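Right, chain A next:
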Amino acid sequence: MTMTKLQLITKGFIKDNPTFVLVLGMCPTLATTTSAINGMSMGLATLFVLVLSNMAISAVAPYVPDKVHIPAYIVIIATFVTVLQFLMQAYTPAMYETLGLFIPLIVVNCIVLGRAEAFANKHTVIESACDGLGIGLGFTLSLTLLGMVREILGTGSVFGWKFITGDGILAFVMAPGAFLCLGYLMVLFNKLAKKNK
Partner candidate 1 sequence: MIATIVWTIVIITVLGLVLAAILYFIAKRFKVEEDPRIDEVEAVMPGANCGGCGFAGCRAFAEAAVKAPNLDNNYCPVGGNPVMQKVAAILGYEVKEKLPMVAVVRCNGTCENRPRTNYYDGLKSCKVKAALYTGDTGCSFGCLGCGDCVSVCKFDAISMDPDTGLPVVDETKCTACGACVKACPKGIIELRNKGPRNLRVFVSCINKDKGAVARKACKAACIGCGLCVKTCPHDAITLVDNVAYIDYEKCKLCRKCVAVCPTGAIHDVNFPKPVERVSKQKPAVVKTPVEKTVKTEA
Partner candidate 2 sequence: MSHTFSIGGIHPGERKISRDCSIEAMPVPDTVYISVAQHIGAPAKPIVAVGDKVVTGQPIAEPGGFVSAYIHSSVSGTVKSIGPRKDLAGKQQTTIEISVEGDEWAEDIDRTDSLVTVIPDDNKAILEKIRTCGVVGLGGATFPTHVKLSPPPGKKCETLIINGCECEPYLTSDFRTMMEKGEQVVVGTAIIKQVLGVDKAVIAIEDNKPEAISHMKEIIEKLFKLSSKFSGISVMPMISKYPEGGEKQLIDAVMHRQVKSGGLPIDVGAVVQNIATALAIYDAVQKNKPIIENSITVTGDCLEKQRNLMVRVGTPLSYIMDYAGGIPADAVKIISGGPMMGKAVSNPDAATLKGTSAILFLTSPQTERKIQSQCIRCGRCAEACPMGLEPFLLNKLALNDDDEGLEANAAQDCIECGCCLYSCPANIPLLDVIRVAKAKILGIIKARAKAAAQSK
């Protein structure tokens, strides 16, 4: 059962959606989705690391003995994360500040190491890139979605564009709203996904 490249890329949207279906990487999902733009940035940052580390790992995998693959992968992933940190600090310092702790934490995001172990390990560079792209896009999409919902409900705006006067329901931009939105979106998502099947 091999998937086409397109399938690899799109499976993360619904079938293997890392947020709603696999329930992975919950911390950044909850913490950084105070607005659509923040969620999207976090998603893209993860996507960046995911694609590059997937590619690098699939490239070196044949030469890394089994016994040390975990430390080797950790080193590789951490490298890309640090590179990302440098780039963000240099070119998008404001966003770097906003996302804060959660950028270095991409290292321990289960999705990244998980994909390395489960997929990149055994596939070609191209396939791994597609896989990383797919899962990363799925992650980005769901973070953006969650960020949008929270932003709309919490402040009455999307992507910073305000469409109501006055405040929104503030709880949604705070911790309780993060959990609440994710919980209900997860139900909704799974219902829709089931219907589509």
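One rule holds for everything that comes next: contacts are C-beta pairs under 8 Å (C-beta built on N, C-alpha and C of every residue); 3 or more make two chains touch, one makes a residue touch a chain; residues count from 1.
Selection criteria: all candidates are chains of the complex that A comes from, given by their letters.
Remember, predicted model here, so these are calculated numbers, not experimental data.
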In the complex, what candidate makes contact with chain A, out of 1 or 2? 1
Seen from chain A, its contact residues with candidate 1 in the complex are 1, 66-68, 70-72, 74-75
